[in-house]
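Only one protein chain is missing from this complex, and each of the others stays in its spot.
Chains here go by letter, A and B, matching the order in which they are written, and residues are numbered from 1 within each.
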Amino acid sequence: MVFQKTIQLPSYARGFHLISEYVLQEVPKITGIVHVFIQHTSASLTLNENADPTVRLDFETFFNDLVPEEDSRYLHTEEGSDDMTSHIKSSLLGSSVSFPLNKGIPVWGIWQGIYLCEHRNAARRRTLVITVLGEEKVESLFPI
Amino acid sequence: MVFQKTIQLPSYARGFHLISEYVLQEVPKITGIVHVFIQHTSASLTLNENADPTVRLDFETFFNDLVPEEDSRYLHTEEGSDDMTSHIKSSLLGSSVSFPLNKGIPVWGIWQGIYLCEHRNAARRRTLVITVLGEEKVESLFPI
Partner (left out) sequence: MVFQKTIQLPSYARGFHLISEYVLQEVPKITGIVHVFIQHTSASLTLNENADPTVRLDFETFFNDLVPEEDSRYLHTEEGSDDMTSHIKSSLLGSSVSFPLNKGIPVWGIWQGIYLCEHRNAARRRTLVITVLGEEKVESLFPI
């Protein structure tokens, strides 16, 4: 079975934001894999700690340091100093996350959640494509 | 349904190269997920901006800076100064990309494309494995 749906997130300011709820409310009661894809090259997705908001602040601190905007060697900067750096951050973190699903329940750790990583200064609504592949009946399922 | 095919890319010089066309011409008219895998540990795959070639040049600039070759602490350098650094870049970017497919059409943003990231100095032909999982009929499909 294949489920596929496109959703639009609310707009978020530059930074890292927990968006698990928007994905989980779309997920059917099957067992397989959830694939979440972002249709952009200046924002990205990752899985990380879902409880303490300072983790998301520290992510922003780290990535701004790792990919500094005041780098005069970049050629692709027509949309501003956050243009090329956003593309780079996006590939370091990735344009999709995927995780196991068991009878509609995400089989992730209790501390895991999905982050939208918004790398641009201007907030904008980002589009995700959620695809779920799986079956109701599972061939070999061990207790989890 | 499962489709699986191994393809060999042309050889590319060190750098970042747009290879979407080689993948898309293999994709069947189903709905699901396309998984593209590179069978190497010194080259990688990522999704990023498909229009302006300077983005790919800036990627090469950034990753050469992030993973400098003149680092005397590396132990694994028997194949040259681009040996260990290529392994590191490969894990930072990843050995696979995956994206949603809808009736044979990639459901990605208009600016997204697949990059081959060639980290070695010597050009060589790289092998990709394309696997497509999905169905002709989709359980729950929202307009996209």
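Just so it is clear, a residue touches a chain if its C-beta (ideal position, glycine included) is under 8 Å from a C-beta of that chain, and two chains touch if they have at least 3 such contacts.
Note that the structure is a prediction, hence the values are computed from the model and not measured.
Residue A:109 is the one among A:10, A:80 or A:109 that touches the chain not shown. Contact residues of chain B toward the unshown chain are 1-6, 28, 35, 37, 39-41, 66-67, 73-76, 84, 87-88, 90-92, 94-96, 98, 127, 129, 131, 133. Not every partner is drawn; the one left out touches chain A at residues 31-33, 46-49, 52, 54-55, 57-59, 61-62, 66, 92-94, 97-100, 102, 107-109, 111-112, 115, 133-135, 138-144.
The rule we apply is simple: only the chains that are shown with their structure count from here on.
Rounded to whole angstrom, the centroid-to-centroid distance between chain A and chain B, based on C-alpha atoms, equals 18 Å.
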